[in-house]
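Every protein chain except one is present and positioned as in the full complex.
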Amino acid sequence: MKKIINNPNHVVTEMLQGIVKAHPELQYFEGVEVICKKDKKKKVGLVSGGGSGHEPAHAGYVGTGMLDAAVSGNVFASPSPDRVLKGIQEANTGEGVLLIIKNYSGDIMNFDMAKELAEMEGIRVESVVVKDDVAVKDSTYSTGRRGIAGTVFVHKLAGAKSETGASLDEVKRVAEKTITNIRSMGMAMTPCTLPAVGKPGFVLEENEVEIGMGIHGEPGVEKTTIKTAVELAEILCNKILDDYDYEGSEVALMVNGLGATPLMELYILNNEVEKVLSKHNIKIHKTFVGNYMTALEMAGCSITLLKLDDELKELLDAPCDTPAMKV
Amino acid sequence: MKKIINNPNHVVTEMLQGIVKAHPELQYFEGVEVICKKDKKKKVGLVSGGGSGHEPAHAGYVGTGMLDAAVSGNVFASPSPDRVLKGIQEANTGEGVLLIIKNYSGDIMNFDMAKELAEMEGIRVESVVVKDDVAVKDSTYSTGRRGIAGTVFVHKLAGAKSETGASLDEVKRVAEKTITNIRSMGMAMTPCTLPAVGKPGFVLEENEVEIGMGIHGEPGVEKTTIKTAVELAEILCNKILDDYDYEGSEVALMVNGLGATPLMELYILNNEVEKVLSKHNIKIHKTFVGNYMTALEMAGCSITLLKLDDELKELLDAPCDTPAMKV
Amino acid sequence: MEIKINTKKYIEYIEMAAKKIEASKDYVTELDSITGDGDHWVNMNMGFEKLVETKEELATMDLGPLFQKIGMLLMSTVGGSSGVLYGSAYIKAAKTIGDQKEMDINLLCDVLEAKVNAIMERGNAKPGCKTMIDTLYPAVTALKEALEKGLNDYDALQALKQAAIDGMNSTKDMEALKGRACYQSNKGAGHIDPGAVTMCYQIEVLVECLCKE
Partner (left out) sequence: MEIKINTKKYIEYIEMAAKKIEASKDYVTELDSITGDGDHWVNMNMGFEKLVETKEELATMDLGPLFQKIGMLLMSTVGGSSGVLYGSAYIKAAKTIGDQKEMDINLLCDVLEAKVNAIMERGNAKPGCKTMIDTLYPAVTALKEALEKGLNDYDALQALKQAAIDGMNSTKDMEALKGRACYQSNKGAGHIDPGAVTMCYQIEVLVECLCKE
């Protein structure tokens, strides 16, 4: 395993220390692994988080116009309720707190429990669950769809809403509306290695890619040979367009890298995605190309579409200033 | 070779098409592979460029407060003089143009020739050469030090100066002062593959890294076994500190990824770099952690220090708005 | 034999359980690697190590606060899914115990029932989802029936244990509906659920601990 680390068991703490050194406007609570804004404004607090290894998610989205606190678990492991509780406490300025949870049962259980603990302290807490990954069948029966890169749009739009001074219910409504309009689909080209494990969690052959693989290396829908950018754009977009009707609408587009895929390739993919979308008469209002929701050093990508109406568009365009996203 | 591309010979054009689709404020001249701002203000024009494969460099730094035009060659190949000439023409608003060149003999020859061609058209052109890589011995005898990640600081500071309406000579003075105060040192963990070649240009063993390797895979100073973040920070910083006296000064710090190294590792490295610098009584004014100057999908990093005085600090802190850097 | 569980006894049990879990490293890790993300043993082992480390402090507590404390410790140390599930279970059980200083078999039965209810509620799961519930739920049911039938403590505990083992084994052919195994293409079918295994170990050790004198 070639990683720039010290002790594999200390990667999260040392990373968060490195983040606040680079971003002195953020504060770090060691032990509970919470990053929050130093400068607090009276407004609905936004908290997200989850396992580490998805950088810049989630600490990179703490700042004006997005999250108020981010809670980190160990690599690919949900943070425990006491950590989330600390995040809630720090994000709370008396206006209540919205939790933005990705749909993994571990995350949901830990965030839910934290919510109960916070409510026992008299903090009003609401939560929304992001489940944008169309690789997985939606289901109320089982855990269902995973939350992946689309989560960043939820941070952005709910954050913008909260910045306007809106109530907790209003911010939650916007977050839910955003979630309803988001779909993502990804693809992996190389495996990733958990620092504490030291070897890749799965294998992809020399010319093999896995369509639909999750951001923790969860199995996707199909292993296949490497595709051209043209083919990939079609496969990923079509899976999204089959699931939700974006035809003729205006969207925000995210072409996300999983960590080891260079910007050159993401831009080439973006070039093809735009062509596919324009064939479907979809107008792209804003495009985000980069590493927004990663899976350690996995090579691969995901595509996310968010259907916009006037309200969502205004919130998307509202300024934000965080380490990983500035609008 | 697993890359998200179509034809290996078209990667540069398709990438630049993808960039302008994501950033409609930029304009792309196909064929000459120039990216420039659509919105032009009367000021000294700043042009940089070089081989492709270093994304977001250089097109990602075109925008307010940084470059006016970026010129791309093929992957790792200098752009030809006619391309650079087009960049100069687009950046010129009558106040003259400054070329920011990385110290590779191909780049220097092509930019110099373009300068002559532009001067024949009556455009005033000056140039500066960035040579920040302390892995290579400085020399007036041979080509000498390579230009690497420190180039981004030159874009930033010269860009900020130009934005103030300063004259070409003044902008050049700032660029040269910045160059004098910059040193960088890098390290590679995996090779990279030129799309048109299809296999890696060199080999690194399972546990091997190469200290001082260049951003095109040029040999470094030493192949060694993988180090901890603590050791790496010391090796890279000490090489820089041995070369130039930063003791007791205030600096801008860049912890740069080469393309495939995840943010988690860069932040862990940043945590250690800060410790080394503080031992040397060096005050970090601002830190940049991310993929700023890459080498395709190489894993690895570089560290850059820029010594600041009041003038440079003010220029560093001045606002800029480009795809890859917003201050 | 009539059992009585006080703080001292429960800590004795915790220490035994910690040993049992420690010894199961390879098997449990392998199960979670096949069906999940491979960390279940690490998680559980960290949790029980933490409890053993804290035993001096735990020894000073009454049974209710002890369960509450164990819940909080497991929740924050184990992490992941099982941390919050065990945390919720112990915290709910603490409420059932209230300020009682000792558990007899009936209270133990209520405590285990509170635990399984807490886990089902927290995990939004029920028997048949291929989880630790498939061990605990039938075990509690068996204990309840045994007590209703008037079996003595020893026999009732044996029934508890046997049902736990059977329950654990029943997860082998199930398809996962909850937890990470549900993302596997075969939903983990053909492999026992790791959480069901560690739950079973805890019940086995509990029964052993209670029956040993």
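Here the chain labels run A, B and C in written order, and each chain numbers its own residues starting at 1.
One rule holds in what follows: a residue touches a chain if its C-beta (ideal position, glycine included) is under 8 Å from a C-beta of that chain, and two chains touch if they have at least 3 such contacts.
What you are looking at is a predicted structure, and each value in this text was computed from that prediction instead of being measured.
Asks: Would you list the chains present here that the left-out chain is in contact with?
Replies: B
Asks: In the complete assembly, which of B:D112, B:E126 or B:E311 touches the absent chain?
Replies: B:D112
Asks: Any idea which of B:K2, B:R183 or B:H216 touches the chain not displayed?
Replies: Only one of B:K2, B:R183 or B:H216 touches the chain omitted from view, namely B:H216.
Asks: With respect to the chain omitted from the figure, which of B:T143, B:S167 or B:T228 is a touching residue?
Replies: If we include the chain that is not displayed, B:T143 is the one touching it.
Asks: Who touches the missing chain here, B:G18, B:G73, B:G87 or B:G186?
Replies: Spelled out, the listed residue whose C-beta touches the missing chain is B:G73.
Asks: Quickly run down the residues of chain B that touch the omitted chain.
Replies: Residues 73-74, 76-83, 105-106, 108-110, 112-113, 136, 141-143, 146, 196-197, 201, 214, 216, 218-219 of chain B touch the chain absent from view.
Criterion: only the chains that are shown with their structure count from here on.
Asks: Chains as vertices, touching pairs as edges: which of line, ring, star, complete or other describes this one?
Replies: line
Asks: Based on the averaged CA atom positions, which chain is farthest from chain C?
Replies: Here the answer is chain B, farthest from chain C.
Asks: Taking each chain's centre as the mean of its CA atoms, how far is chain A from chain B in angstrom?
Replies: 29
Asks: Rounded to a whole Å, what is the gap between the Cα centroids of chain A and chain C?
Replies: Chain A and chain C have C-alpha centres separated by 33 Å.
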